[in-house]
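The complex appears here minus one protein chain, its other protein chains still in place.
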Amino acid sequence: MIARVYVGLKPGVLDPQGRTIANSLNDLGFNEVVDAKQGKVIELRFAESDAGRDAVEARVKEMCEKLLANTVIESYRIELDEE
Amino acid sequence: MIARVYVGLKPGVLDPQGRTIANSLNDLGFNEVVDAKQGKVIELRFAESDAGRDAVEARVKEMCEKLLANTVIESYRIELDEE
Amino acid sequence: MQTAVIVFPASNCDRDAATALEKLTGKAPRMVWHNDPIIPDDVRFVVVPGGFSYGDYLRSGAIAANSPVIQDLKRKAEAGLPVLGICNGFQILTEARMLPGALMRNTNQKFVCRISRLRLANAKTRFTKRYDAKNEIDIPVAHHDGNFFADDDTLRRIEGNGQVVFRYVDNPNGSRNDIAGIVNEAGNVLGMMPHPERAVDKLHGGTDGIPLFKSILESL
């Protein structure tokens, strides 16, 4: 099983990285881009186990709360993939 | 239209971030995690236009090659979303 | 007076902090390793130093905030132990929720190292009393992620409580309200991006950091 965790800034949090990307794209002549946001994807690979989907998801959620996302500024979304 | 660009290290390229994240998850007791990789998602919002999907995709590809990905060490994947 | 500096893998201002503490207390601080479950009981003041704990991978300070020693630091800070988090230390304290807000990438995306002028926003804290009538000081900054963010409610609250201690005169990183350093509500935990420990020596960064250390050490 593989889990993909998408972490992005919460709405309302200024995203300077996104801003810079959009500006740079405009400078390069990609004027159709009006806005850009940058986030992270963390892909986790697990050891073989018989834990069910829900159990895995619950664990990944815990990882996010504890470490992978800073919920003061970020929100996250989990995707599981059986491979 | 929205484009999502996923950028990750090419296979075989050292990923110190991913390794450190995996180690840290293990330290926190998430022993089921054997490996972690960290990548980026860049979400681009476009101005209204009648450009077709293929045309947009071609442009985003150009953005990736020029700016969004460092193709010496990173590979990318584009996803388009009509909203 | 016994002080301590916490050392994480790739902390790198631990020596700077230790040098400053030794100079001002006459006694070498205890260097407490991140894996130690307990900060020794004789320690009266703790510095969480700057640097790049765990390479700043994932997010600055995130991994360090989960280390065993920080769990003990949290307990002891709640019981009143004074703590100073400098730069990466500030990032760690916010990640550990010992201080509100978060430190994001500098708006211009670049690491910035310069002497920065700070305005004392609250000169009455345990950390700033000794600045006397001075209201501007020069302290070096050196960071990539020093852009302080808190949502509107939090910002209003900390401003209202007088928790904002230092503001940049010339904001180098995009911090909201030019915030350079804040204390917790109880006033015993200070986090700041500028490096006061690099300003305790005429030959190196000036001496405007000395009153900060004196304030807190004398309050003990």
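Letters are used for the chains, namely A, B and C, taken in the order the chains are written, and counting of residues starts over at 1 for each.
What we mean here is this: a contact is a pair of C-beta atoms (placed from the backbone, for glycine too) under 8 Å apart; a residue touches a chain by one contact, two chains touch by 3 or more.
Operating definition for what follows: contacts and distances are computed from a predicted model.
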Since a chain is absent, check the UniProt entry for it and pick the matching name: "Phosphoribosylformylglycinamidine synthase subunit PurL", "Sulfite reductase, dissimilatory-type beta subunit", "Dihydroxyacetone kinase DhaL subunit" or "Branched-chain amino acid ABC transporter permease".
"Phosphoribosylformylglycinamidine synthase subunit PurL"
Which subunit C residues would touch the chain omitted from the figure, given the whole complex?
9-10, 12-13, 15-16, 19-20, 50-52, 54-57, 110-115, 140, 142, 144, 195, 197-198, 201, 203-205
Where subunit B meets the chain that is not shown, the residues are 9, 12-16, 20, 23, 42, 66-73
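Heads up, the rule we're going with is that only the chains that are shown with their structure count from here on.
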In angstrom, rounded to a whole number, how far apart do the mean CA points of subunit B and subunit C lie?
34
If you average the CA atoms of subunit A and of subunit C, how many Å lie between those two points?
29
Listed in rising order, subunit A residues that touch 2 or more other chains are 66-68
Residues of subunit C that touch two or more other chains sit at 58, 63, 66
Per the touch rule, the subunit B residues reaching subunit C in their complex are 16-17, 20-21, 24, 27-28, 38
Help me check something: in the complex, which residues belonging to subunit A touch subunit B?
6, 8, 18, 21-22, 24-25, 28, 30-47, 49, 51, 59, 62-63, 66-68
Across the complex, what residues on subunit C touch subunit B?
54-55, 57-58, 63, 66
